[in-house]
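One structure, as structure tokens, below. Some questions next.
The other protein chains are all here in position, but one chain of the complex has been omitted.
A and B label the chains in the order they appear, each numbered from 1.
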Amino acid sequence: MEKFVLKYFNLIRTIIAILIGFAVSVLILVIVSTSSIESIKYLFLGPFMSVSRIGNIVELATPIIFCGIAIAIPFQASQFNVGAEGTFFISAAFGTAFALIIQKLNLPGFIYIVLVLTFATLFGGFWGFIPGYLKARFKANMVVLTLMLNYAAYFLSIYLINYHFRDKSAGFLTSYRLPENIFLKQFVPNTRIHIGFLIAIASVFIAYYFLYHTTLGYEIRMVGFNFHFAKYSGIDVFKVIVLSSVIGGLFAGLGGMAEVMGIHRRFLWQSLPGYGWDGVVVAIIGKNNPILIMFASLFLAYLRIGGRVLNLLSDVPFEMVGVIESIIILLITAEAFLENVKYRITVKEAEKEVFKNGSLS
Amino acid sequence: MDAQISVRDIVKVYPNGVVANKKVSLDIQEKTIHAIVGENGAGKTTLTKILFGLELPQEGEIFVKGKKVHFRSPIDAIKMGIGMVHQHFMLAENLTVFENLILGIEPTKFKIFLDKKTAKEKILKYIEKYKIDIPLEKKIKELPIGVKQRVEIFKALLRDVDILILDEPTAVLTPQEAEVLFESLRELKNQGETIIFISHKLKEIKAIADVITIMRDGRVISTNSNEELTQHDIARLMVGREVSFERVEEPKEIGKVVLTVKNLTYTNSERIKVLKNINFEVREGEIVGIAGVEGNGQTELVELITGLKTPTEGEIRLFDENISGKSVREIRTRGLVHIPEDRMKNGVAEKAKLKENLISDRYYKPPFSNKGALNYNYIDSEANRLVKDFNIITQSIENPVSSLSGGNIQKVIVTRELSSNPKVIIASQPARGIDVGSEELVHNFIKEARDKKCAVLLVSADLDEILKLSTRVLVIYNGEIVKSFNEVSTLRAEDLGPYMLGVKRGD
Partner (left out) sequence: MDPFLKSILSTSFLFSVLRVATPIIFPALGVAISALSGSVNIALEGIMLVSAFTGVVVSAYTQNLWISLFSAILAGVFIALLLGYFSLKLKADIILAAIALNLFSSSITVFLLYIIAHDKGVSSSLKSLVFPSVKFAFLEKIPILSGIFNNQNILVYIAFLSVFVYYLIVFHTPLGLKIRAVGQNPEAASSVGVDVVKIKLYALILSGVFGALGGVYLSMGYVSWFGRDMTAGRGFIAIAASSIGGNLPLGTFFGSFLFGVVYALTNFLAPLNIPSEIIQVIPYIVTIIVLTFYSARVSKEKEVGEE
């Protein structure tokens, strides 16, 4: 039993953190909701009550998976790049603009789609290059840089769309609608689950392979573990810092454009959608491992959809989910949370080893 | 109970499962200099940390001046009159001596503000009493090591302690500086202080201690008065077997020059000239030892040769090619390897797997990887082979390096560096802080590499190590090579001292 606990300690800890988060949400609902039992049902079971809601989970998880990977790759290099938020947004804006500009070329659908996704992906890489380079070259603080760049991305995107690609006939602030042959197909009836989800799953495995089975992935992880060691071993730390940001940016850019092409079919955001921050959340829960991030994203989407059902059908606002999320992340990042339990088991095991046969006398 | 400190049945287990103290019991008498000796990892540092409240024991009792105590922090220890001078100075480099001295015992005005005047008066009074000379307004980083240590000792005295723990205080001092330290320790004893002196240098212990406690493998082996033990006895008790301090045999064949350092000068970011016009050569099949007190430019010299830093002036030639300014990777591919001075900082990524640590210099080469894809089949078999060949004690190559002991971590580094068929080895403090067994192994590996015609540059502050391995010895002081010795077999540590301290200079 003790050995089992030690081996799966991290997983057990994560599950306990999530359970505590659930317990707190039940507590909040009992306090604030006039019909708590109903509300609890909405929050936890609501997401599974219809096909379209299950579809909602997958739809919402899609951009979060992309951003989770985008965050995890620089995080693996110990670069606190929180720029996925802005990268996702600005790549979608410039990707939309690009798609509208080359619309007249009348490219065949598949080529058109590939071209636009590639453009947005590369744009994401370019946007990721900025903080990566400034950090590596000038040692500017990565967190602050990427926070500022998120705002810059937001204003530049809004400017681009509202001043140059605005659909004045739409009756609200939005870009022109994309041509139909560039839509990513929604392939599950009664849901909006689209090809972008499959691309996200593929990205998960590509990112996993990249991080754990390629030399660049190895370099990224070694820099993350100990950059002094990486440097001493001959790894080009400068290159790794820049590339980890660029590669993270690629995934964020791809995710942004896939979201536009799969769900909205036009650029209609007027505020930052927050997927980049969700990406940070799932990267933390998933310990920067792309496969775990995929599950974490589905879990987070489930929570969010629960929150929406709650918001819709009860008197409790959606923001409660944010509170729960933050509690879960706090507990997961808290390394010493339950550490004393682990320590006590370790000490017991070690003492058993030493004191057996009375070897101390 | 009339002992100043009595320790009974202390057990300390660290979170990683290492049992550092196994039922340690000990009495320390008033107004004595009590030496605790033992190899690294014997548990003496852990014991002193417990006495000073830096670590909590799982079991056991401590009595200070007859009173049972439970130290939860150094505050508790200081309150009971225990002070400690650490091996690595506990001083904030950017604060002044004055600020460092009053830290934690600041007198106040109106209960809120610092009362600098009262503090200064008190300090001057103590300076007079103990006749210790220190510059109050200078920043710590501007002081030489000997003075920093004086500040450390004075800092403890200012807190009215009557028990002073010194953790390997001479490790960073030259023999001459150490003699000065011993004088002041004797003086302090006469003034009524009890001194606990941690060391593993036998000569020093014989010279200064009244009582000697020997620890080995987390246990107290014996406590005797100085007169009852010879150096030979202590050595035997410390390591539990006879140890040869014998020199390795001379190299059979010394070949052509491989590494040349020419007019090398380095100015650091604080515009201090750390290295001045360094010149030397290393040939195939020889070990050139660089002796010196730490902090005289050795770290920078090694970093320049290995490509971690770029020289301000001068050349480093490897096989007749100027490598100064080349990247670490470029230098490593030319057959130069590096055993780093700071093992945990540079040598390993402790949270990464053992196998990942073993390939950090070669992962990009086939067959470790092909076109950017890692070949784990080959990596695993190669890692397992190395673990076996170099006698690294671990349960699995999948375990993180942090699960290994210090000696084994050093073996991981040495294994990686020496298994790539190097032409030149830069070894910096290769046996620091590891157990005797591992030290023997590491020294053997280096000697074997030498015999395979490797050129070795050995940088060490440990004179025994220098005298045991080196074919030639250079002494570095204040960024300059001040003396070279071509005949090492007759050389003694005392011969090197005056040069290391800068009292004497060669030609």
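Keep in mind that, in the parts below, contacts are C-beta pairs under 8 Å (C-beta built on N, C-alpha and C of every residue); 3 or more make two chains touch, one makes a residue touch a chain.
These numbers come from a predicted model, not from an experiment.
*Asks:* Looking at B:12, B:34 or B:86, which residue reaches the missing chain?
*Replies:* B:86
*Asks:* Just one of A:40, A:134, A:207 or A:309 touches the chain that is missing; which is it?
*Replies:* The missing chain is touched by A:134.
*Asks:* Which residue, A:115, A:152 or A:188, contacts the hidden chain when the whole complex is considered?
*Replies:* A:152
*Asks:* Who touches the missing chain here, A:23, A:202 or A:323?
*Replies:* Selected residue, touching the omitted chain: A:323.
*Asks:* For the chain that got dropped from the picture, name the residues of chain B it touches.
*Replies:* That gives, for chain B, the contact residues 52, 54, 73-75, 78, 84, 86, 88-95, 99-100, 102-106, 108, 112-114, 155, 159, 268-270.
*Asks:* Could you pull out which residues of chain A are in touch with the chain that's been left out?
*Replies:* Touch set of chain A with respect to the missing chain: 32, 78, 80, 82, 134, 136-145, 147-149, 151-152, 155-156, 158-159, 162-163, 223, 227-228, 230-231, 237-238, 241, 277, 280-281, 284, 317, 319-323, 325-327, 329-330, 333-337, 339.
Just so it is clear, only the chains that are shown with their structure count from here on.
*Asks:* Taking the touch rule as given, give the residues of chain B at its contact with chain A in the complex, in rising order.
*Replies:* Against chain A, chain B makes touches at 13, 15-19, 22-23, 58, 306, 308, 327-329, 331-332, 338, 340, 345-352, 356, 360-361, 363-364, 369, 372-374, 376.
*Asks:* Over in the complex, which chain A residues touch chain B? Could you list them?
*Replies:* Within the complex, chain A contacts chain B at residues 213-216, 218, 221-222, 225-226, 228-236, 343, 346-347, 349-351, 354, 360.
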